[in-house]
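Complex shown without one protein chain; remaining protein chains in place.
Let's look at subunit A:
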Amino acid sequence: MAKRIDVKDLNLFYGKFHAVDGVTLSVPPRNVTAFIGPSGCGKSTVLRSLNRMHEVIPGARAEGEVLLDGEDIYASSVDPVSVRRTIGMVFQRPNPFPTMSIRDNVVAGLKLAGVRDKKKLDEVAERALRGANLWAEVKDRLNKPGGGLSGGQQQRLCIARAIAVQPDVLLMDEPCSALDPISTLAIEDLITELKKDYTIVIVTHNMQQAARVSDQTAFFNLLGVGQPGRLIEIDDTEKIFSNPTEKATEDYISGRFG
């Protein structure tokens, strides 16, 4: 299941704007990697490029290599749809499909890929909801719309939906930024559990969160307005938060800027 990611000299563009310059990093399997850095430094852009969601935006393109267990997801023969099936994503704002029930939301990925077997779908729905720590709360109202849940529940529903298709990697783009502290805690606990089965990359603005959930942390920064974002350093979370190599990292983490 869980696979490793190697990014080699990745450059990302929005039209003519050079958004991210020369990122090289590795994410080992069954490991949580946190991306931190000030707004606009390109951490979300890098995250979205890891499952080819970056190019969904008109004019956006990527140069460089992203290897999933050695296989380049940007190779010309690769279908972006199959990449996204392998590398799931959870977004900043919870976005359950409004026309679907809770159950249908969870199995949407399978159902729309053509799985019809009702028994199998029910099994997957239960497993995914249990995996997302949501089963107990929704098991009696699986046929109610997903939009009726609270924000925190909706976000866990989105995580359930993402893990229902059994991806190898899970990308999370500030998954807790729209949630209250209790829901945030529920999601952080969930991340720690999901780590057993998945490779996880999470973008966060909350440094305590990065320190709590991640094994390694990457710090992104940009040199100035209009300049591309860069990866400043990536290391074990403990080292980044106690004794970073770069001065910029130390400044950011200790709150001297950003």
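Methods note: contacts are C-beta pairs under 8 Å (C-beta built on N, C-alpha and C of every residue); 3 or more make two chains touch, one makes a residue touch a chain; residues count from 1.
One rule holds in what follows: contacts and distances are computed from a predicted model.
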{"item": "Chain not present in the shown complex, as UniProt names it (candidates \"Heme chaperone HemW\", \"Biotin carboxyl carrier protein of acetyl-CoA carboxylase\", \"Phosphate transport system permease protein PstA\" or \"NADH-quinone oxidoreductase subunit E\")", "value": "\"Phosphate transport system permease protein PstA\""}
{"item": "Residue of A:Val138, A:Val165 or A:Leu179 touching the missing chain in the full complex", "value": "A:Val165"}
{"item": "Residue touching the undisplayed chain, where the options are A:Asn95, A:Ser177 or A:Gln227", "value": "A:Asn95"}
{"item": "Where the unshown chain meets subunit A, residue by residue", "value": "51, 53, 56, 58, 81-86, 88-89, 91, 93, 95-99, 108-109, 112-113, 144-145, 147-148, 158, 161-162, 165"}
